[in-house]
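What follows is one structure encoded as structure tokens, with my remarks underneath.
Missing here is one protein chain; the remaining ones are kept as they sit in the complex.
As written, the chains take the letters A and B, and residue 1 is the first residue of each chain.
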Amino acid sequence: MKTPSATRTTFDYRAPEDLDGLADALGTARGAVSVLGGGTMLVPDISHGTAQPDTVVDLARTGLSGLRRADGEVVVGAMTTYRDLLTTAPAPVPLLRRLAAGVTGGPQIRNRGTVGGSAAFANPSSDVPAALLALRARMRLLSPDGVREVPASDFYTGPFATVRRDDEALIEITLPDPGAASFGYVKFKLSVGSWPIVTATAVAESGGGLRVAVGGAGRVPVAVMLTEPADPADPEWLAHIRERVESELDSVGTWTDELAEGTYRRRIAGTIAARSVAALRGDDERR
Amino acid sequence: MTASTPAAGIGASTRRRDGAALLTGRARYVDDYRPHGLHYAAVVRSTVAHGRIRSVDVSGAETAPGVVLVLTGEQAARHAGPIPYFISPATRGGREVDIRCLEPELVTYVGQPVAAVVARSRVEAQSAAAAVRVEYDSLPHVLDADTALLPDSPRVYPDWQDNVVFAKTYGAGDAEEALHGADVVVSGEFRIARSTTAPVEPRGYVASWDATDEALTVHGSCQNPHQLRYMLSASLGLAESAIRVVTAKIGGSFGLKMQGLPEETLVCLLSMLSRRPVKWIEDRRESLMSGAREQIHRIRVGAKADGTITGLVNRIVADAGAMTAQAGWAMCNMSASTFPSGYRVPDCRVELRLVATNKPPLSAARGFGKDAAHFVMERAVDLVARRLALDPGEVRRRNFIRAGEFPYRTATGLNIDSGDFAGLLDKAQAAIDYPAVRELQRRRREQGRPLGVGIAFELTPESSDSPGTFVSGFDTTTVRMSLTGRVTVLTGVTSPGGGNDTGIAQIVGAELGVPVEWIDVVQGDTDRCPTGFGNFSGRSMVVGGGSAALAARDVRATLRTVGARLLERDPEACEVVDGTVRSVSEPDCAVPVPEVAHAVLTRAFAAAAEVEPVLESTRAYKPGNIDHRPDELGRIQPYPTYSSCLHIAVVEVDAETGKVDVVDYAMAHDCGTMINPDLVEGQAWGAITMGIGSALTEQLVFDAGGRLVSDRFKSYLLPRAGDVPEFRLEHQVTPSPFTMHGNKGAGEAGVGGAQAAVANAVEDALAPVGACVRSLPLTPPVVLDLIEEATR
């Protein structure tokens, strides 16, 4: 075991108040930079020495929170908290509202944990990344060189790894306005306090077809396109969705951590995916 | 006995006395003590599971900012001796090793303290500790008890011939013969994984060495202040009179904070050597290392066709981890001797082996080993019921010791004082509406949704006494009344959160005839309280309450005598009620107790002439039924009372994922007379929840190198509010004939019963596919495997 240790040396702290200030802070930061969102993961990691930044760039004062509609899109500020998702009425993205309601850790975590933090952290077991994949979101990254956009499907490169460079911060997430499209969201956990083991998001796309994204089971979130079944309980269709999900998982590799083996996650992934489709159709009381 | 205000007397649910302080954040836990000049300690721990320390390089730490002291094991050994065992294995025919506050030579688990740092701030201490470089010559290690028993296994302690710490056989009769003659024999191997108690407050100590007076003051989160004082005096070579131990408000303990752990001596030594007050508060990752239980049982049970159990043979392999001076290692004794629980099984044989492995040691844990016996025994009873296609409730009824048979001596020698076990089953079944639940189960099965009902009986021997050890079956209390009638109760028992001070005040109020508001209870201070033994084994209300009552009666007698004189009445015709001494026949002829107290202490040669003018008494209370004289089979009887309870759990199993949800839960409970029913209920619910946690999610997981992987609450999953149903609790009162108030211990009951009820319920849910539950915890992957195995 590692001896409990705090960050050995202290770090520079920058709290820019707008995007120009943020770009400047990212460009002039000393050494290894950590971008601080709500801090629910990063601050404990700093106190346990698992993150040892030289500079912390705190987004708290950048005004990057909130959801807005623009040109057929919804823009989610990186600092939008789960609480913001729950209290913004009417909810521009009902799926994200549903997701936020299921985030554990109590109001304390929902008040401070951010969509951007979860998206950037890229923990395979988090709720947000797979949902963003299902929603065909694009990640907007700011660096001293300007802004670039990366689709969620290209953003995740591995567990806790993304294409984001060290001098970039995720500032916004944009997604096609889902309007009133139906969706299903199901997450499976070992107990109330456990990380999600497998999450599944089903979205009925405007062009027809079902997009189902699965998180937690693979090293990165995966998505499959399916045609909507006549009967989501049909064994043949269940076998089909299972097979599609499993083959996607096999191509990215399954995720194992101290809570569950990859083999277990793979075993139940198809079931949870099928449940998300049933939830989308409103005929699963188990959720 | 006279009663004071009924709302506060025995049997009343008086609200907690310390409530206001706790609710407003004024209560002081150990981390809240900050003596002037305080420094902080951090502990350097072994990174290998087994090895010899080759070198310890402290140069980086010594020069780190804020550091005032770096101590290695070798240096510590020059100043501190081995830590005395709470219960010595050697005196029980087992093996011992020296336990040091910092290990100088041979490390036997990842996380063992090997060096320590004192610095100005917590952060500086931790940074400096990380800079200490320790090199090891690694030795082969063994992490699993079965493997550790193999002849070619690495030996945890190289000078031992094998890894067995302790072995003993318990029981009476001829169990093999009984199995031979049985109509059916069921058997199984049951495994209980390692879990931990995890109070929300970790351990911590603040030691202040006064170099001028050569006196040591220790504030600690500790259940047993007097034992800790003795232990520190032995390991540090100080007179006991030079040490004051004060237990702070404790943020939960459940056995973890019983003394005998290396950091207790260590923090004191660091204070003495650095000549500064030193604080060490355990990190959660350190706290989660303490094991609570880990055993394998291989059991065979014989029964007649009607369900009567005739014989039982069990072989237990208990995994000790590395050795500890704490009481944790001894829990396996109770696992063995609690068989065959509350059932009439005269032919019974239990073989126990306690085995060392290269994992962290066990610390005492709520249940103290009895939990394992209940999980296994109740599984076995269910196996009998299943084999014979009988209702599990009926099989229990058939085998229970009958209400008229008490006191009843079990095959392992326990002398169960009293109870009505079938009555508990009736009550629990009524509480859960057993026929209705079975009907629900039938309907759910038709829908393909597995629902199961699990029954478990639990017998909880409490208030134990272990001869020659600190596990004491009696305790001592002083009751002192001041000139103004204020009452101070100084007691040897402590309260790690359960609130027994409230119960003790209720008893003293009732015995003394004064309102509880007049009473202050002082606990956990070796300079103020009489020598006592603290908290363990559900003893506080039995022996703390008993001794408080005896002392209060002495004071009451003096009050009555002198009060009667003031009233010019015969003492025999007077009583002390509601804070007055009054004539029984003329209630208006009364004098307030404060006036009487004043008279006793200021008019010793007038009103109190010929009376010893002391309003203070120190009394010990020894309950009955304990007997350490071995009988013809060598069995002793260490417990005065046996609480009992019956659990019924209803679970739903998600057959596609293996997830188990506890949807309903009832427990019928008998702890004799209840001093404060709310306190009893609170303890029961907490224990059941802990049992459900270890039955479903809690597990300490180690990697192949012996490193704890489940080292935070994200990977060691405690139950949260949404994980447990609201409990239904029924009380039954069969007073103990052997304790003063008829009460039995309350507090430990619940863990093993909940584990067993949940396990039995899961198996019941999966009965249609024929799965057999053999291990805990029943995590979703485990349950899914069970289902697949059974349907294959």
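Quick note on the criterion: a residue touches a chain if its C-beta (ideal position, glycine included) is under 8 Å from a C-beta of that chain, and two chains touch if they have at least 3 such contacts.
Note that in this section contacts and distances are computed from a predicted model.
A.B. asks: Among "FAD-dependent oxidoreductase", "Polyamine ABC transporter permease", "Ferredoxin" or "(2Fe-2S)-binding protein", go ahead and choose the protein name stored in UniProt for the chain not displayed.
C.D. replies: From the listed options "FAD-dependent oxidoreductase", "Polyamine ABC transporter permease", "Ferredoxin" or "(2Fe-2S)-binding protein", the omitted chain resolves to "(2Fe-2S)-binding protein".
A.B. asks: Looking at B:Glu201, B:Asp670 or B:Glu748, which makes contact with the chain not pictured?
C.D. replies: In the full complex, the listed residue that touches the missing chain is B:Glu201.
A.B. asks: One chain is left out of this view; which of B:Val206, B:Met231 or B:Val724 touches it in the full complex?
C.D. replies: Touching the chain that is not displayed is residue B:Val724.
A.B. asks: In the complete assembly, which of A:Val56, A:Leu95, A:Val128 or A:Val198 touches the absent chain?
C.D. replies: A:Val56
A.B. asks: Among A:Ala15, A:Ala91, A:Leu226 or A:Val252, which residue is in contact with the omitted chain in the full complex?
C.D. replies: With A:Ala15, A:Ala91, A:Leu226 or A:Val252 as choices, the missing chain is touched by A:Ala15.
A.B. asks: If the hidden chain were put back, which residues of chain B would touch it?
C.D. replies: Missing-chain contacts on chain B: residues 13, 15-16, 18-20, 22-29, 31-32, 34, 122-123, 197-202, 249-252, 254, 281, 283-284, 496-499, 678-679, 681-690, 712-714, 718-722, 724, 726-727.
A.B. asks: If you put the missing chain back, which residues of chain A would it touch?
C.D. replies: Contact residues on chain A toward the absent chain are 6-7, 10-13, 15, 36, 39-41, 43-44, 46-48, 56, 58, 60, 83, 101, 104-109, 111-112, 192-193.
Keep in mind that, in the parts below, only the chains that are shown with their structure count from here on.
A.B. asks: With centres defined as the mean C-alpha position, give me the chain A-chain B separation in Å.
C.D. replies: 43
A.B. asks: Which of the residues in chain B come into contact with chain A in the complex?
C.D. replies: Going by the criterion above, the answer is residues 42-45, 47, 110-111, 122-123, 126-127, 129-131, 283, 285-286, 289, 654, 656-657, 659, 696-697, 701, 707-711, 713-715, 717-723, 779-781, 784.
A.B. asks: For a test of understanding, state which residues of chain A touch chain B in their complex under the given definition.
C.D. replies: Its residues touching chain B are 1-8, 48-49, 104, 188, 190-195, 197, 257-261, 264, 267-268, 271-272, 286.
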